[in-house]
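Every protein chain of the complex appears in place save one, which is left out.
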Amino acid sequence: MFDTLLVANRGEIAVRIIRAARELDIKTYAVYSPVDKNSLHVKLADESFPLIEDGVTPSYLDIDQLLACCLRENITSVHPGYGFLSESEIFAETMIKHGVNFIGPPPKVIELLGNKVKSREKAVEVGLPVPLGSEIIENERHGIKEARLIGYPVLVKAVFGGGGMGIQRARTPRELRIAIVNASAQAKSAFGRGDVFLEKFIEQPRHIEFQILADNYGNVVHLGERECSIQRRNQKLLEEAPSTAISKEERKSIGTLVCKLAKKLGYKSAGTVEFLYKDNQVMFNEINPRIQVEHPVTEMLTGKDIVKEQIKIAQGEELSFKQSDIKFRGHAMELRINAEDPLQNFQPTPGYVSRFVAPGGPHIRFDTAIYEGFEIPDCYDSLIGKLIVGAETREEAISRAQNALKELIIIGFPNNITFFNQLLQDRKFQQGDISINFIEDRKILEKLEKNICALASALFAVGLKKSQMNLPSLSENWRMKGKMDAIGRD
Amino acid sequence: MFDTLLVANRGEIAVRIIRAARELDIKTYAVYSPVDKNSLHVKLADESFPLIEDGVTPSYLDIDQLLACCLRENITSVHPGYGFLSESEIFAETMIKHGVNFIGPPPKVIELLGNKVKSREKAVEVGLPVPLGSEIIENERHGIKEARLIGYPVLVKAVFGGGGMGIQRARTPRELRIAIVNASAQAKSAFGRGDVFLEKFIEQPRHIEFQILADNYGNVVHLGERECSIQRRNQKLLEEAPSTAISKEERKSIGTLVCKLAKKLGYKSAGTVEFLYKDNQVMFNEINPRIQVEHPVTEMLTGKDIVKEQIKIAQGEELSFKQSDIKFRGHAMELRINAEDPLQNFQPTPGYVSRFVAPGGPHIRFDTAIYEGFEIPDCYDSLIGKLIVGAETREEAISRAQNALKELIIIGFPNNITFFNQLLQDRKFQQGDISINFIEDRKILEKLEKNICALASALFAVGLKKSQMNLPSLSENWRMKGKMDAIGRD
Amino acid sequence: MEKKYKVRLHGSEFNLEKTKKGIKVNNYQFKPEVIFNGKFYRVFVNGRELKVEFRDNDILLDGKIIDFDFKSDPHIQTRKGSILRKSADIRAAIPGKIVDIRVNEGDEVADQQCLLVLESMKMRNEILSPMAGVIDSISVSIGDQVKSRQLMIKIKLK
Partner (left out) sequence: MEKKYKVRLHGSEFNLEKTKKGIKVNNYQFKPEVIFNGKFYRVFVNGRELKVEFRDNDILLDGKIIDFDFKSDPHIQTRKGSILRKSADIRAAIPGKIVDIRVNEGDEVADQQCLLVLESMKMRNEILSPMAGVIDSISVSIGDQVKSRQLMIKIKLK
């Protein structure tokens, strides 16, 4: 059993890991970059250590500093969270080599899964459908030949990429030439290796993924699927389970193949197998060998604690349940609350949290690392909270989420709370008729802008009425609120 | 469907009812006594109206004012919560007579259940075991005769009582005479009617209760039992489900009888059938015809929303599920956080909330009506929050609750957070070996006092060390904290 | 030199004495050992190890913000209850409402006899006499709302 654990991450996932570790009686150690000094994960951990920003390697990516901390403090395990070093086989390997248990899959598996072409091959071997695609493209001519077999439009994808980066679409051989050059250059700059391959471009697919858990003794279970089609800029905004597209039979058959794939890979720990879904067909996309942002959806649906399961597996415990023991119940949904302005193309908006009230009530969970008075740094991602709701039906999940959004107050900078109001009241969303192009297809942002402008006009009209009643003459500069902040009056 | 609802209550249950109503798109109206002006339920409701304290009837018990509010504002339904008017058939009847839907069982059923002797009879009719007992006692001689048949010790109980009030224990005929006189006088003063009856005194029983839901069409389901044995001063402190004493077969057989009883009574809405449990035997105690403080335990266990079900039933909806659809999952536990000092015999300690942080994370719920800066009034009960945890096993529920207590910060007055720390680490509690005498039997308060004194000595010793290092000489009045409050220094 | 203090922890008050043998809180004797590692204090007491930290204006016990303070208290008697009282002022320990008064002015009362019932937060609290004596004066009536520390009854020696 571990008695100490380093949380090699920040924000809400660091808080999440600390909670799981503490329930298992493990002492937690936080690390923090200079701007994260006042972060919640630092306050909650048993002990915390500053990371130095040397201007070369960003601190949470600095393997040397993290290792030094473990060795100095005799910390025996490390949880990488998501992002940062969570998919670095070098980090995993380094920690293991120095006697620190890495909470995640074996480095060899991480390495293999970093190669999207090899991952595809493994999926094919167990019988999972994949989109039409190619081997690594040697040159533009090779690409054009392969594309002819696949059929346009095609995607040029980085072999060692991830997170939607380094992907280019091509509709013609001419576009393909440019796309191969650009994608390869981007991949080289972002991931260090410029290899690319081709895949059939699927129009308006859904994004569906299966959560798995695998222990060190060959036991593998899946915890069902998550539907993550509501995205912006290729990043997920809302996830839910079960998917309205997946039948009980499909869940079982795909789940079985997913477990088979995990066994074939020698997978260990928690992981996610991602698919595109179109015309009643799943197509394998990739495997994420780490905890995911949206794991609470599955926790709400199944009653499990996936982070605790990760730690227990890393400790060498056998899974305490079988596939048939897993009870899916009702419907679960997660809304990612971001510091971003939906009306400015989701531009990030870091700022000072001047007011914060989390929602409460039955089957409501709010994971966050912010608090009133916290200054959100501008150098990390814009996720500031996750609202997770459980319900008996999808319809109830939507009404529960709408109600929770009414209770959630975050003031200090633009955020996407009102965006979700707009999304949740969309008829097609309520019908579950969604795809990864949903926000554009349904003109959610246009409707949102009009509605917010209407609210602004209403509030202005109230101010007008109020001042007419209270003041002898109309002033040019009213004071609607006692406490003023950002905008700076004339 | 209702479009408006009056919440005839305050505190956390008022907040709970508002949340349920809002999810059903019902406009909520709060009422508040003068001291509750800044309460959370007032802030959350769509509209709120002050109640006048006339010095005769306490405001939340003032049927006239509540009715007048409904009629004036055209409010079509009322939820009584628990306590106050929730078990008043007169309130229910008055509201119904004036066209306001009462969310609860029919007044006739409330009236019948107010009579403990008649309730017993009904339980016997469906085959539920009851403790040995008597009819209404006519005089002391009658009592002594009945007690001989029952066997000492016996309890003298108020026929129209409830909540553990007006109960006297007698070990001998001599004690019985006095007990009958006292209990009758107490009952008369508390409930207006002095009738008493006798019941066999059960030593160290468990308190176990079944949650039921019944619609207007004869459909009745039970949602399993709750174990509520951890009590102080006859009031529940910690509730959990399932009970470690009840087997699956017992759950089914008792549950079936409980539903039969509800049907026989013409019961409607949510209700609770309470039992004593001793030597593998349940014995019917009484039925509470209202929502209970501990309903979230069952919500966590089953995924249901019992308050929403109450409203839907009152709206005339049929239950949307059958007994076989109910999925019990894992273990759930509720800790009642009270403004009270366990070391002063749980004396209530109203005060100002100078610091408040609610716990978070997976399968954690915190129902409360307090917030930082709230002044807890001294005229209502001491419940200030309910920590509810869900888990896969009872063991996990305990560790999760312990962890949540670490996150829960309430500063400003004594409370029972540290009491729960002491309770949850008790070996017998962890084994599930509990009864209503648990706190005394296990000397929890004595151990708590010693532990808190040890902490005080430790903190004092730290202060000593700190000041020795920082100050040239030992001052008599140190300032450990920047912010000072209650105690008032010399 | 012995010193006496009042300490407040979690909102409750305790009597603390620093003795040669260690620290006595209420009737328990402890000998806490404190180590400072430059960042926080480790305390060994009563078979447990605790961590005490000072951050901003807060005291953290095992990472959790707590309410702790103390003051020296010249008023604490050396031996509790050993002196003969000549009179007693019965004050409300908590705010609440007087729901019953069980004595009249001039009544003789025994030590630990119930004087009145104070209801607070729906709990009835019997207020007992700290001494045998005679009721000197009663300054509250049934139904009165009393504040914390408010005088309710005066008792004198017979």
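A, B and C are the chain letters, set down in written order, and residue numbers restart from 1 in every chain.
As a convention for this text, a contact is a pair of C-beta atoms (placed from the backbone, for glycine too) under 8 Å apart; a residue touches a chain by one contact, two chains touch by 3 or more.
In this text, all values refer to a predicted model and were calculated from it rather than measured experimentally.
J.: For the chain not shown, which residue from A:P129, A:P153 or A:P348 touches it across the whole complex?
T.: For the chain that is not drawn, the touching residue is A:P348.
J.: Return the single residue from A:E73, A:E175 or A:E449 that touches the missing chain.
T.: Residue touching the absent chain, from the options given: A:E449.
J.: Touch as defined at the start, partner being the missing chain; which of A:E135, A:D325 or A:D378 qualifies?
T.: A:D378
J.: Take the complete complex as the reference. Which residues in chain A touch the chain that isn't displayed?
T.: Against the missing chain, chain A presents residues 233, 339-341, 343-344, 346-351, 355, 357, 378-382, 406-407, 409, 411-415, 417-418, 449-466, 469, 476-478, 480-484, 486-487, 489-490.
Operating definition for what follows: only the chains that are shown with their structure count from here on.
J.: How big is the gap, in whole Å, between where the Cα atoms of chain A centre and where those of chain C centre?
T.: Going by mean C-alpha positions, chain A sits 53 Å from chain C.
J.: Roughly how far is chain B from chain C, centre to centre by C-alpha average, rounded to an integer in Å?
T.: Chain centres of chain B and chain C, defined by C-alpha means, are spaced 29 Å apart.
J.: Would you please write down the residue numbers of chain A that are in contact with two or more other chains?
T.: 44
J.: For chain C, write out the residues touching at least two other chains, lowest number first.
T.: As it turns out, chain C has residues touching two or more other chains at 63.
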